[in-house]
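Incomplete set of chains, arranged as in the complex.
We just call them A and B in the order they show up, numbering each chain from 1.
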């Protein structure tokens, strides 16, 4: 069949920032070039497209592969990588996606400060190629993490019933990738039965949710996404410290230190508030600068 | 399969009002709390979400189980109760839905006037639990009617071809539930072949449409929805009087008086104009009070 299955699915992209010097360049590309390019492209089969800014990284969060720019979230009506959909898949217009963007996002190494603005002569990437960037652990760059997850959370480990009237939430969202040779079942056994339950015991933790990543969509290397809610960063620090001292190290530990997964390559996350900076399909009005 | 079928479907919720003293409380909850909670929840797979205010009840309409607050309408892209979709179905945030709302909507009995505002200490309901409230006929409350119907009307009994240029329409929309032991086929035989044709004969009736309720979606107890258009309430009264005198009573009549179905439990309806008060996905801007 030459058309896609109905496949309501949510996707999450973690956008890092290699250097504060690049923050406004990346913001400029995202809001001046990328939002209209993206709406033009997937508007007809994406039902939500939002940017959530990364909250400032709390002390100690670097070890967890915390990204510094934003979470990009989509809700799709069809798998954009579906073979039936993508076969004979030609874009009229390619998105503006200079190589510098991948440097700014810390996906490609920085060969001298990339101060050029968007219209530089740098190579243009087709977006899907860009999103396939894997990072280079030795050079300190990070993988381009693009994960598809169910529309609904699959596992609810703590705090069901919480409402907006219960106050704002300091959300720690992260993904884990189990080491080579460790199956998802084996990895989950530790994560779901040791690691998360230990967090669930902490009074600072208000809510824990988790889902398996739909690796089949785009061969994402990560296995599972978790969201944990706290009142504030101090609560996060207290809980992490307690768990780091009590949780059992898994037999397959990738690193000797907590959380026993490699920074950025085994665990990567972001700190978020409850609301988006921009729900692009409904709020975008062009790039209007301050006078 | 762990994802839902494509299932474009429309749903209708009839919202009653137990007492005029609760009207502004219910409006406050709907617009200040429930719309944003709902958009956050189902925005990615609902394509229309609108509120249509109930027109004032015409004389004689009480007998037909007429509700007094509003019709809530959704168009879904997937059945929200689909087993594949709802399995492992966890909400990050539960909607704010105090028990008082069910009192205001006349779904739960009023134990003393429920004057508390939303943030009262009253119990919070998860929305699907709330929507499963069945009412108590003896106590005079009404069931929470939530019916799924096809996107298109199935049966067109009178007035096809009417356009907006033909003038505004006074719409009587109602649902019927045949008595226990009466099959839909048997009930329809009377409704579609006796009751509605009698209305179709009246010159005051401009349009008649009907569809079967998709009971399979959420086990709705009602069987069929009908929409009849008039020029005004006087025309409605004239037509109802004429039909009440001419239509045959069904052998399975639930009550001895016209329309031979129990008030609120066998028939429930609402009077509507052509347009929504709020098409929430496109018009909602927050809760902005008058200065």
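As a convention for this text, a contact is a pair of C-beta atoms (placed from the backbone, for glycine too) under 8 Å apart; a residue touches a chain by one contact, two chains touch by 3 or more.
The model shown is predicted, which means the values in this text are computed figures rather than measured ones.
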(message) Whole-complex copy count for this homo-oligomer, where the file places 2 chains?
(response) 6
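Throughout what follows, only the chains that are shown with their structure count from here on.
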(request) Please report how far chain A has to rotate so that its Cα atoms sit on those of chain B, a copy of the same sequence, as a value between 0 and 180° in steps of 5. (result) 120
(message) Under the stated contact criterion, what part of chain A meets chain B in this complex?
(response) 6-10, 47-48, 75, 77, 150-156, 160-165, 207, 209, 227
(message) Show me the residue ranges of chain B that touch chain A in the complex, using the header's touch definition.
(response) 2-6, 33, 37, 43-45, 77-78, 85-86, 88-96, 118-119, 124, 126
